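A single protein chain has been omitted from the complex, and every remaining protein chain is retained in its original position.
To keep things simple, chains are lettered A and B as they appear, and every chain counts its residues starting from 1.
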Amino acid sequence: MNRIKTFIQDAGWPRIIIGLFLIALFIAAPSVKVRVDTSLSDTFTRFGMNAVMVLAMVPMIQAGCGLNFGLPLGIIAGLLGAVLTIEIGFTGALGFLTAIIIASGFALIFGYGYGVLLNRVKGDEMMIATYVGFSSVAFMCMVWLLVPLKSPNMIWGYGGSGLRTTITVEDYWLKILNDFLAVKIGEKFVFPTGMFLFCALLCLIIWAFFKTKTGTALTAVGSNPDFARASGIKINKMRTISVVLSTWLGAIGILVYQQSFGFIQLYMGPFYMAFPAVAAILIGGASVNKASISNVLIGTFLFQGILTMTPSVINSVIQTDMSEVIRIIVSNGMIIYALTRVVKARAVK
Amino acid sequence: METKKRRTLIRISLILLIILFSMFLYRIGKTHTLLLDNKAVTMEGVSFAALESVVVKAGRYDPVEIYPRERGMLTTKGPRQRITVEVYNKAGELSSSRIFRITTKEEMILISLPALVADHPQAISPFTPPGQ
Partner (left out) sequence: MKKIKFTKEGLIHFLSSNAVPIMFIVLSLFAIPLSGFSINYLVQELLTRLGRNSFLVLSLLIPIIAGMGLNFGMVLGAMAGQIGLLFVTDWGVAGIPGLSLAAIIATPLAALLGYLCGKILNKAKGREMVTGFILAFFMDGIYQLLVLYGMGSVIPIKSSGLVLSRGYGIRNAVNLVGVRQSLDDLIPLSIAGLKIPLVTFMVIAFFCLFIVWFRKTKLGQDMRALGQDMAVGDSAGIPVERTRIIAIIISTILACYGQIIFLQNIGTMNTYGSHNQTGMFSIAALLIGGASVSRASISNVFLGVILFHLMFVVSPMAGKTLIGSAMLGEYFRVFISYGIIAIALVLHAWKRQKERERERLSLRLGNGTAVKAGE
């Protein structure tokens, strides 16, 4: 009994409710003519698509910079990588790799500037992150319109200037990761092995990073800044590193997302992309200043599971499409829960 | 406990006042649709022919001209509305101009203009649009 009690306390009621809800959806699926194998396949695919962006939350949370609402900045770096690679014309694995390299370059620059900014505004990071994210997306809207790129796959028809809103990656690196070593069971179930391996690789890198000296210093800065300062750790340097890391993962994350989704979304596409990632990691058990890899995995799975299952199941039951509204309520509700829980935790200490 | 009782009493009466006031607002602000028919009708055995040409004016609204066999419409605000019905004869001259007071609580009412001009008591009737 006690163990169950502690489990509930640690996990928190919202998480448990969401988990049970998801299980209920899966159980109910066959009875409303929703195929479990397609659903599982979709869930796994969406898991892979989003996992890296959720992973991007971890460094900044651990370093005490709060939830990275400024993820769009990293996403923009990724978009730049993708767009420039298409302009150069590389396809397939080479294209994807080039995109990663170019994106990483941008991510480093953006992340550094962003990190320096956040260091000057300790305590208000989240709000500023949000608006830095928003402003950069809006700024890039202007850039996308003016940029002198010429690849016919990207610009508006009739030889106009500026890039299209959505650019397909079909001829370039569509599903390059997904299909790598994909496992197909039956007709409808495809397991995107390649993508999972890639995500696993990144998770491994991050996990290993946090075991290094820099990584532990970073965690110290987040959990106990005074102790960190006393130990001679340069707080600002650690925070900047976390921001750069976060931004870089965001860039990689959007590339992974795109290769599965099939499209590059410019202009206002990245605007709200931070929120699902934030919600996912919070659902996975992270708090505003503590996050682990397991939070990423559990959270992404639960969140994407709900997003996949709810439309199909509930729509068949009530004959309505409530998925959008449910998504809004669940993801934002989770964030609020996490934001209001911090005080309790501190009081307990 | 007297003060507490008094406070609750005052609060309840305030709420009642607001509710009454709201009902008042509802009444004076409610819009009504007056459907103006210029069709030949038969009521209680008495037939009225359609008027050759008739113009209905009401308050600040633009005048509505209704040809024979047509139905015009006026959307008014408030329970009472004065309308001026001007009937023109074939030569285009004003043959009669009368003022009617329309008081209604219904959402939509149907006014048969020929019957109204002839002062038939059933000229005005409530109207429910089909399908509601």
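The rule is short, and it goes like this: a contact is a pair of C-beta atoms (placed from the backbone, for glycine too) under 8 Å apart; a residue touches a chain by one contact, two chains touch by 3 or more.
Computed from a prediction, not measured in an experiment: that's the story for all the values here.
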For the chain that's been dropped from view, list the shown partners it touches.
A, B
Of the listed residues A:K122, A:R164, A:K237 or A:K290, which contacts the missing chain in the full complex?
A:K122
State which residues belonging to subunit B touch the missing partner chain.
18, 21-22, 25-26, 28-32, 77, 107, 132
So which bits of subunit A touch the chain we can't see?
69, 117, 120-124, 126-128, 130-132, 134-135, 138-139, 141-142, 145-146, 162, 275, 288, 320, 322, 324-326, 328-329, 332-333, 335-336, 339-340, 342-343
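Everything below uses one rule, namely that only the chains that are shown with their structure count from here on.
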Inter-centroid spacing, subunit B versus subunit A (mean Cα positions, whole Å):
61
